[in-house]
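With one protein chain held back, the other chains of the complex are shown just where they sit.
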Amino acid sequence: MDWGWLLPEPVSTFGSEIDSIYYVILAITGVIFVLVEVALVVFLVKYRHREGHRAEYSHGNTKLEAVWTIVPFILVMVIAWMSMDVWLEAKMVSHAPGDALPLRVTAKQFEWNVTYPGPDEKLDTADDFVKRNQLHLPVGRAVRIDLASEDVIHSFFLPDFRVKQDAVPGMVIPVWFEATAAGEYTLGCAELCGLGHYRMRGSVTVHESAAFDSWVTEEGSEPPAVETPTPADTAGVDLEAASANPAAPEGHDHSSHQPVSEEERA
Amino acid sequence: MSQTATMSASRPMEGMKVYNLKLGMWVFLLSEVMFFSSLIGAYIILRFAHPEHWAEPNVVLNVPLTGFNTFMLICSSVTMVKAFAAIEHGDQAGLKKWLIATIILGASFVGIQVFEYIKLSNEGFVPVAARYAAEGGPLYGSTFYTMTGFHGAHVTIGVLALIFTAIKAFKGKYSASDYGGVEIMGLYWHFVDLVWIILFTIVYLI
Amino acid sequence: MADESVSEEAVERKRPNYYLVWVYLLILTVAEVVVAFMSNLPETWLILLLLFLAVWKAALVAMYYMHLKFEPPRLVLMVLAPIPFAILITFTVVVMEIR
Partner (left out) sequence: MSTMPIEVGHPSVQHWAEPGHADDRSFLRKYVFSTDHKVIGCQFLIFSLTFLLIGGMLAMLIRWQLGWPGIAIPGGAILGEAKAPGGIILPEFYNSLVTMHGTFMIFFAIMPLLVGVFGNWLIPLHVGAADMAFPRLNMASFWTAVPAGLIMIASFFVTGGAAAAGWTGYAPLSANPEYSGVYMGQKLWCVSLIVLGFSSLMGAVNYITTIVNMRAPGMKWMRLPLPVWALFITAILVLLAIPVLTGALILLLFDQTIGTTFFLPKDGGQPLMWQHLFWYFGHPEVYILILPAMGITSEVLSNGSRKPVFGYKFMVYAIVAIAFLGWVVWGHHMFQSGMNPLLGATFMTSTMVIAVPSAIKVFNWLGTIYRGDIHFHTPMLNALAFVAMFVIGGLSGVFMASTPVDIYIHDTYFIVAHIHYVLFGGSLFAIFAGIYFWFPKFFGRMLNPTLGKIHFALTFVFYNLVFFPMHNLGLNGMMRRLYDPNQYEYLAQHQPMNTFISVSALLLGAAQLIFMFNFLWSLRGGKKAPSNPWNANSLEWTLPSPPPHGNFTTMPTVYRGPYEYSVPGREEDYWPQNEPPTDAGRRTAEREGVHA
């Protein structure tokens, strides 16, 4: 069982900055927490009722009030001030490098459709191709994602990259980040979006840049733009869904008007 | 905060310096302000986001008709306040007269609004997106009916309350020393008028 | 805050000329319609002007028909207090639009 308060290893450029703020806050609040709770316990023991002992008659102390108004104020302002830059860097695409790779991610119950620009690195051109629940990225190069949703609100969550952004129907929200380490990671949905919310997840593969280019060329070359999920994918989903819940099919029936859940079951 | 000051205190604290009923009504009206604000807020958000859904004033909506309706509601405010002025000086006859007048004016406001609704919906101006057929877009219809509808509901409730007040008036329940019922009725009624003044402007004229 | 020396008996309350207020309201209403249709102001100014007229009318009703003008100041204060919140929620649009 993991009682740790450390965050998992970050693998994006601003990931570590976010974490450092987290650790600062952890330190500040940790100290405050200990001080308050210790004081509480000490007082309880020290001033517990004893015969003949009488409480001090006091209505307060304005100096103290001033102190514990100002000190916390300064502390929180420091926290806010530190957070500001990192926040804007992480959320404003204007901070994304110019050469960022454009992608389009469209969420729908209960899947992530990723549109890749293909070799020409331009979206909405002939060589674009779409993959379902698979996000492939080059390492060391920023990606700029146009995030959209077809039905309800989903949330594009990449834990290891410290990226989270709701995908809102009717809006196209820009998201950017830069992977710093090749490997396999997870893409999850963090906003309740219906009965399949819990299994609306995809895989993230960060390639070395050369490997990524070759992956793009080979994927781009094969005809069917919208490709059917790889066996691994669906198998994964169904087995686990089933194991989690044998009765799922019946259960899902009355909501089978949902194109996606049919597809999931197919 | 000296001892003696409090020792001499034999009466309740002053509070708001107005009697409970009136204070209560005012407090209630404040929450009504927030309710209509939320609807108006939604309206403004949607209109800013999709101006193309709205038609020019007086193209879909019939401003002259509603203008006349506004006129009647304002008149009903005068009659209401006259009813209050009457009982404030113990004039029972005046109270009854002016209450009846207010009821008639209020009722006809509702009547005209119903007529307007029927007319508009026949012209395809409906709250339902799927069946919206008039100029502009569905948001125009749905916001219009929501806002005017809830105001209309308030007027209707007001008329019923007025009838109730009138009955009490005819039973001679009010007097120069006990006119609270009439006064808070008035407060509610004027508030409804006030809301309409705002709605008329932003829904019909802007 | 509360001072104890307030007399029991009713304070005789001043009343406005209700008909005069009525006339005011009608004039303003007509003015609104005229402005809305017969003026060629730029849109924003038109809207601002109309809103101003509307608020003016509302204020008249509140002050004279609802007698706020003659109520104890503390009641007036209480009534005005939530207006900022009302404006805040009414103009969440600002919140939503600047992006």
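The first chain written gets the first letter, and so on, giving A, B and C; residue counts start at 1 in each chain.
One rule holds for everything that comes next: a residue touches a chain if its C-beta (ideal position, glycine included) is under 8 Å from a C-beta of that chain, and two chains touch if they have at least 3 such contacts.
Please read these numbers as outputs of a predicted model, since none were measured by experiment.
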item: Chains in view touching the one left out; value: A, B, C
item: Interface residues of chain C (partner: the chain not displayed); value: 1-2, 6, 8, 10-11, 72, 82, 85, 88-89, 92, 95-96, 98-99
item: Interface with the undisplayed chain - residues on chain B; value: 1, 3, 6-7, 9-24, 27-28, 30-32, 34-35, 37-39, 41-42, 45-46, 49-50, 53, 127-131, 137-139, 142, 146, 150, 177-181, 183
item: In chain A, positions touching the absent partner; value: 1-8, 14, 17-18, 21-22, 25-26, 29, 32-33, 36-37, 39-40, 43-44, 47-50, 53-61, 64-65, 68-69, 72-73, 76-77, 79-80, 83-84, 86-88, 90-92, 109, 151-153, 155, 157, 159, 162-166, 168-171, 173, 186, 188-199, 201, 240-241, 243-248, 250-251, 254-255, 257-258
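Everything that follows uses one rule, which is that only the chains that are shown with their structure count from here on.
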item: Whole-Å gap separating chain B and chain C, where each centre is the average of the chain's CA atoms; value: 14
item: Where chain C touches two or more other chains at once, by residue number; value: none
item: Of all residues in chain B, those that touch chain C in their complex; value: 5, 8-9, 11, 13-14, 16-18, 23, 26-27, 30, 33-34, 37-38, 40-41, 44-45, 48-49, 57-58, 63, 67, 70-71, 74-75, 77-78, 80-82, 85, 88, 186-187, 190-191, 193-194, 197-198, 200-202, 205-206
item: Chain C residues within the chain B interface of the complex; value: 2-4, 6, 8, 15, 18-19, 21-22, 25-26, 29, 32-33, 36-37, 46-47, 50-51, 53-55, 57-58, 61-62, 64-66, 71-72, 74-75, 78-79, 82-83, 85-87, 89-93, 96-97
